[in-house]
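One structure below.
All protein chains of the complex are present and in place, except for one that has been dropped.
Showing chain A:
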Amino acid sequence: MTHATDGLRVARAGPLALLQDAGRFGVRRLGVTQGGPADLHGWAWANQLAGNAWGTPALEVTFGGLELVAEQDLVVAVAGADLSATLDGEPLDGWRSLSVKAGQRLAFGAPVNGLRAYLAVAGGFAAAPVLGSVACVVREGLGGHDGLGHRLAEGDALRVTPRCADAGRVAPREAQVDYRRPAELALLPGAQVGEFSGESLFQAFNAPWRVDDRADRMGVRLSGPRLDCRMASMISEGIGLGAVQVPPDGQPIALLNDRQTIGGYPRLGALSPLACSRLAQCLPGQEVRLKAVATEQALAAYQSFRAVFA
């Protein structure tokens, strides 16, 4: 195992850049949320292109604005959203690995396609796990590059355990998602689905939904027709990733990685993990549709996604 060394220095932080491994598991019963990459697909491909194993910490860059200076020669990979990335000012294609020389500047600009880009370093970013994970959850003050749940700040040094890897690896075309295309989100109906009125259920799965600007790593609010449910609230219970809860205002909220661990609003069901990933790349105002799917169908899609990664 290589020793961790300074790999990249933060020259400009941008609004939100977080170090994420696959997530924090086994402690949800203590009220600790799972964290991890909001777009599992983009994060997994960044690591894959950098030659890293599943679960290796990578940076999640939301909305752009991050500038990093390499402290040593590295191989990195960028996947997920197109945030107008450049290397020493030259435009950089995403979904591939590339060499970065010491002193070179890797910068993310404004979103062009999607919302969250992932940056992996061959060998991986190094950080001490907190409660078993490096996943950065700002609200809880856990994980991340400093262990304290902080977003990247100007002047931070990012430690890496560098390893040789091939530059120029490219993700297959079918893996390179065009996030500007209409999003159809697979939803597995849940136990309270029968508590919604027939009209509301028809609307839920047929009307277009607009991604609200109240959207973050905890959840994404969707605006559209008002959904009526006979149950106003329930005794609080565990909430899984992707649960789509409907508060009394009738506007659904899809709960993502940093959601609270328990909650008491009735739910339409749960988005599949890949639907969560897709939703996490939608900008406010973008239109999405909910599509009811069977568990088997969502499971098959997830299995074939995961089969690609070591």
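We adopt the following convention: a contact is a pair of C-beta atoms (placed from the backbone, for glycine too) under 8 Å apart; a residue touches a chain by one contact, two chains touch by 3 or more; residues count from 1.
The definition used in the following text is that contacts and distances are computed from a predicted model.
Student: Between "Pyruvate dehydrogenase E1 component subunit alpha", "5-oxoprolinase subunit PxpB", "Xylose transport system permease protein XylH" or "ABC transporter ATP-binding protein", choose the name on the UniProt record of the chain that's been left out.
Tutor: Not shown, but named in UniProt as "5-oxoprolinase subunit PxpB".
Student: Touching the absent chain in the whole complex: find that residue among A:Val69, A:Leu131, A:Met218 or A:Leu283.
Tutor: Answering carefully, the residue with contact to the hidden chain is A:Leu131.
Student: Write the list of chain A residues that the hidden chain touches.
Tutor: 25-32, 34, 130-131, 139-142, 188-191, 235-243, 260-263, 269-270, 272-273, 295, 298-299, 302-303, 306
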